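Supplied in structure tokens, the structure appears directly below.
Left out: one protein chain. Kept in place: all the others.
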Amino acid sequence: MSDVAGVGSELRLTRVAHVDAAKPLRHALAAFMEALEIGRELREDIIIAVGEALANAVEHAYDPEHPGSVELYARTSGHDTLLVDVYDRGRFVRRDEATPGRGLGLRIVRAIARTVSIDVNGGTHVRMEFSADRDGGGDQSLAM
Amino acid sequence: MSDVAGVGSELRLTRVAHVDAAKPLRHALAAFMEALEIGRELREDIIIAVGEALANAVEHAYDPEHPGSVELYARTSGHDTLLVDVYDRGRFVRRDEATPGRGLGLRIVRAIARTVSIDVNGGTHVRMEFSADRDGGGDQSLAM
Amino acid sequence: MSEQSSYRVISLRGELDISRKAEIGAALQIAGPGPAVLVDLSDVQYADSTIIAEMLRFREDARRCGRRLAVLIGDPRFRRVLQYAGLESAFALFEDRGAALTYLSAAETT
Partner (left out) sequence: MSEQSSYRVISLRGELDISRKAEIGAALQIAGPGPAVLVDLSDVQYADSTIIAEMLRFREDARRCGRRLAVLIGDPRFRRVLQYAGLESAFALFEDRGAALTYLSAAETT
């Protein structure tokens, strides 16, 4: 990210946790990262990881008849880190990890993020820290 | 906007005020508003207005050889208002309003925004308040 | 009125913002008398006031050269931004290429 683009940039969005909420949240995060000049492949990978956390919130957290909220909070930290939180206020569903085709989501998140922490008190709160060096050259620094 | 989508959603982005910074900032704001379920025509008009304020910051605020920062800050206020600030830390250039083809930008902003205020101390700070009712039906409210 | 009449087309595409001012200023040039001009904005999604100012300048250049000007638009935003600027009647705007060409060729008979 450019020197100035790191300073205090953030995105915070709350939606009802319907299955169709994940896509516009991904798109908002993608455009936010593009404005931060995070490189394309890095942006794509971050979207893959955050998309898994969003999918979990809209799939697992609530009774589909009574969905609560899903919240996305992304912000820069220093010049090469993007922190992204995905929260819901539902109930974390403990499941047998051995179910085939299950458990892929968090595995993908862990493969992409530098660190992942999951807090399941009063909902599920996934915090992901990504390396997010900026794209290209070095002539974007602020003259001030 | 949906009931929940209004709660504390915000977008904050800082870039070096190069002329090519305006476009990704517009795109990030557009995707943010789409995630807030603001209707398409309203989004387009807000982008037109904010685009003018961004264009002014990248065109007028700084010596092009030594650009400073341009900052975009958008957030929901209540359930039907979007507040957008565009700041720079440059110098407001007073100009003869009668110059042909000049003065269009702020006229466009005033035609679209519900209220506009401009503070020119220590840079130019344009604050725009937009009506931003949400798109479509009423079944998005949170069951809580 | 001749359906065969010649005209010049200047096409601009994409998002016409301040970063493209020089390119657009260079595209919107008129050398002297000649055929009518169609500015084709049918693939334009966004135009800021910098570009409208260039269009106004070009309109004066065309008028001075006695060349009729039509603007083809594909997106209602261009019409709206002109309205917001108080310029709704500044250009002959067309959503339909045929209508724009009829307007331009009709000009030659007047």
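For reference, chains read A, B and C in written order, and residue numbers begin at 1 within each chain.
Here, a contact is a pair of C-beta atoms (placed from the backbone, for glycine too) under 8 Å apart; a residue touches a chain by one contact, two chains touch by 3 or more.
The model shown is predicted, which means the values in this text are computed figures rather than measured ones.
Though it is not drawn, the left-out chain touches A in the full complex. Although one chain is not drawn, the whole complex shows that of A:P67, A:G90 or A:G105 it is A:G105 that touches it.
Among the residues A:V16, A:I47 or A:A132, only A:I47 touches the chain that is left out of the figure.
In the full complex, chain A touches the omitted chain through residues 19-20, 22-23, 26, 44-45, 47-48, 51-52, 55, 58-59, 100-102, 104-105, 107-108, 111-112.
Heads up, the rule we're going with is that only the chains that are shown with their structure count from here on.
Chain A and chain B have CA centres that are 25 Å apart. The mean-CA centres of chain A and chain C are about 44 angstrom from one another, to the nearest whole unit. Centre-to-centre spacing of chain B and chain C amounts to 28 Å, using the average Cα coordinate of each chain.
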